[in-house]
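One chain of protein is taken out of this complex; the other chains stay put.
Moving on, here comes chain A:
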Amino acid sequence: MSPSPFDLTSLLGYAPATDDAYLSVVSQGPGRKIATSLGLPAPVALRRHDPDTPAVPGPVLVLGAGSGTTTTPGSDPDADALAQHLLTRGFEVHRHGDGLRRVGAVVLCLTGLTELGGLSAPALELGGLLRSLAPGGRVITISRPADGVAAGGAASLPTAADDPAAGTAAGGAPFDVVDRNAARQGVVGFLRSVAQEMRGGATANGILVADGVAATAPSVLGGLDFLLSGRSAFVDGQFLVVGSDAGPEGLATAPQGETPLDQRVVVVTGAARGIGEQIARLLHAQGARVVPVDVPAAGQPLSELANQLGTASLPLDVTAPDAGTRILEHCKTRYGRIDGIVHNAGITRDKMLANMDESRFASVLAVNTEAPLRITRQLLADPAADGLRVVGLASTSGIAGNRGQTNYAASKAGIVGMVAALAPVLAERGGTANAVAPGFIETEMTAKIPMARRQVARRLNSLQQGGLPLDVAEAIAFLLSDAAAGISGQTLRVCGQNLVGA
């Protein structure tokens, strides 16, 4: 009677589909021809994770930096090592594009980049391959973060100053570090532009590996698995920032599989419906023991979800002063521990600031930011929270700002700040804190946006469509998993490269 963990359709409650009628008309056939000839947006259905189809829709090409039009093995040790790991994973790996008519993914290893000019050759080589990139293909850069520049909302990482190699360089020829920093940040602008040129549901993302962390660190490989797969379908033009070597050694040989959260006790707030429900379902499908939390008033859908997942519901208001203590008590009583929490519960009370009243402003801050802060603080007061993985829900509104959402944007930007500062606190106890910032996601809430505005909002990203709650859930599941053990303090956007506030 029990559904197989891989029966995604039944476990996730619905087949991944949207009510985006325009997308279904233009994604194929005559509709697509008409849209293309008129210069209209021509989105296609994205490639999403399916355990029965290959993780990548074709061969994987690994290119290195500064080695001319064809990358010769041996000239770039990081590229060689990455290629080897991908080969071990069973991919068809190539080191040059000659003769390849179809490419599933291009991994561009730029860790050795010391001056921006070195980007020309691999960039142009990639350019020559883009027409061969399969629908749903991937371009992924692996590079080092520039010092002093936040990457897509990411907190700055220890770089040149902490890097012994850079220290020598700085001692010998101080200006080399400046050249290198320009080159490193150049990769960011390059990748984000590549992402905007992708077609056919293909995406381009990067991994920034902190100086001192191996280019083949577990979370680089785990991040590569995530970005190559359909699990990152709506992540586009973004960077995963790997700040440590933490993570399981097993990632050297194989991805983490279908149930990376096996037996993990993970709390999801606001789980009764919408994105929260999808998060709970996906975490359950990935093996977690989910503790779905929602306000008592949402008890009926919360009960239905809990019973479908075979777990115990926890009806409580996250703004209650003792919410964190009660969550902790529940987890300790039922499971003897807590491994993660997804602060998903959130509300909007939109008004132009000139018309804003105190209750609208305060209630949004109370639910979206103050509750996660208070709950996390209460959880961390207990040793049972050692190793805790915290995931907050930010929003592209919190990064770029949004008219009529001063309260909401403040609350969501607050989450970006929260996870950045939590990261070092949790690092001492073996945990991580990250946030996911969704863009336009097809939910009950966005379905209420007037038709014309909704159609525009959907198209304002590189993938020209809204994301699904599942896409947000996939990013969260990744950040909760051991594959992301080396990623902390970061905010990952799941927005299809929203053109606003990139």
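Quick note on the criterion: a contact is a pair of C-beta atoms (placed from the backbone, for glycine too) under 8 Å apart; a residue touches a chain by one contact, two chains touch by 3 or more; residues count from 1.
Methods note: contacts and distances are computed from a predicted model.
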{"item": "Name per UniProt, for the chain absent here [options: \"Acetyl-CoA C-acetyltransferase\", \"Urea ABC transporter permease subunit UrtC\", \"Spore coat protein CotJA\" or \"Actinorhodin polyketide synthase acyl carrier protein\"]", "value": "\"Acetyl-CoA C-acetyltransferase\""}
{"item": "Hidden-chain contact residue, picked from the options A:216, A:313 or A:407", "value": "A:313"}
{"item": "Contact with the hidden chain (one of A:124, A:254, A:297 or A:362)", "value": "A:297"}
{"item": "Contact footprint on chain A, counting only the chain that is left out", "value": "1-2, 296-300, 302-313, 315-317, 320, 333-335"}
